[in-house]
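Worksheet for the structure shown next.
One protein chain omitted, others in place.
The block that comes next holds subunit A.
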Amino acid sequence: MLENFIDFLSNGENLLFIIFSMLVIVGAVFLINLQRVVHMVIALATTFISLAGLYVMLDAEFLAFVQVLIYAGAMTILMIFGIMMTKHEKQNEEPKRALHNVLLLVGSIGFFIILYLAIQDAVFPIQEFTSNEENTKMIGIELFTWHVIPFELVSVLLTVAFIGAIIVAKREED
């Protein structure tokens, strides 16, 4: 058991994986537990940027840097909204209920056991994967040939949502 762990951790790539996945999980947990909006946004940013780290480890650089590009901007916007539209002071915590906590504990232990057993029994089919140097180009070609209709539909949908948001905001202004 312990030897397995040492074997696993002596590989530099695995170590990086552990660090990044820990950061992803820690960021997500903090996001739920923190009290102030700006702190939550920072926790969320940790999660998203560490996810980009995981993508880099999977040889998906394009996806990783697009992830950072999109979410770094999104985080900033979210933070601005958080600052402008929420109260500046810390919110009072709700009184804790004992029964609630016990149920939570039982639920999470149960969930852990189910997941643990499922993962233990699962068989992961291993495929030979060759990383492609030109994966950015490949994504582009796939996106604009085979998937072009869904791609264009999504962009139309986003444009509609965008214009709709502007119209709603304008109407409130008048």
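FYI, a contact is a pair of C-beta atoms (placed from the backbone, for glycine too) under 8 Å apart; a residue touches a chain by one contact, two chains touch by 3 or more; residues count from 1.
FYI, contacts and distances are computed from a predicted model.
J.: Out of "Branched-chain amino acid transport system permease protein", "Glutathione import ATP-binding protein GsiA", "NADH-quinone oxidoreductase subunit H" or "Serine/threonine protein kinase", what name does the UniProt record list for the absent chain?
T.: Not shown, but named in UniProt as "NADH-quinone oxidoreductase subunit H".
J.: Would you indicate which residue among A:16, A:31, A:54 or A:79 is in contact with the undisplayed chain?
T.: A:79
J.: In the whole complex, what residues of subunit A lie against the chain that is missing from view?
T.: 36, 38-39, 42, 45, 49, 61-62, 65-66, 68-69, 72-73, 75-77, 79-80, 83, 133-134, 136
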